[in-house]
Every structure is written in structure tokens, then in C-alpha cells.
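Left out: one protein chain. Kept in place: all the others.
Now for subunit A:
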């Protein structure tokens, strides 16, 4: 399984033809206490770089973008009752949604863990 990262601080795990998307630990730290996560409905087509979800922290609402294009196949229902999971376990239990991978070539522009770390260190 390969994990990629975007400059908008999403992570994406790729396993075969499906992928899991969430936001990074850095992102949750910047957002602060998360009180609500609005996820796309299963079956929604999402487009690379376009809004896919919304995270509401105490201070503001922030868009989460789809790292690649595809169709949402599953959402993390745990976030409905426990949105703070995104703060406590952003890169594991606090995942957002799974989607089909429309075009594997879209993964090529994303960063690996080392590249993302140096990207964040440079912010």
C-alpha cells in the first residue's frame, strides 16, 4: 500500500483500484478542535482538486479537496458521532472517505512521505 500527500494537506492510501483519503496531522493541528465533518454521499463523483468534504473547527469551516478524481464508495461513519477523531487520529481512524481511482496517472504529481515532510518543514 502506498501513501501519497497533497500540498493541501490531504493524504491518500492507494490499494489496488481504490483509495482512502484523510487530512494530515499537520492539517488537523492547523485547524484546531474539529466539531463537525461533512462528507460526500456514497456514489458522489469527485474531481481532483475540487471540494469533496468540509471540516468545521471551532474557529472556521475549511474545504477538503479530492486528491484525485473518482467515485466515493464508502465514508467514515465514526466521524458523525466523534468528529474529534480527526484530531486524535488524523492519519488512521480519522479517515474521511474511500473512492475509486479514475486515473492512476493523477497519483504521479503527489508527494511521498519524505517529500511531504520537507514541504511542511518549509512552511
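Just so it is clear, a residue touches a chain if its C-beta (ideal position, glycine included) is under 8 Å from a C-beta of that chain, and two chains touch if they have at least 3 such contacts; residues count from 1.
By definition in this document, contacts and distances are computed from a predicted model.
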Chain excluded from display, named as in UniProt, from "succinate dehydrogenase", "aminomethyltransferase", "ABC transporter permease" or "Lipase (Class 3)": "aminomethyltransferase"
Residue in contact with the excluded chain [from A:33, A:47 or A:112]: A:33
Option from A:22, A:70 or A:83 whose C-beta touches the chain left out: A:83
Sole residue of A:41, A:60 or A:105 that reaches the chain not shown, by the stated touch rule: A:60
Residue numbers in subunit A that touch the chain omitted from display: 32-33, 35-36, 38, 54, 56-61, 83
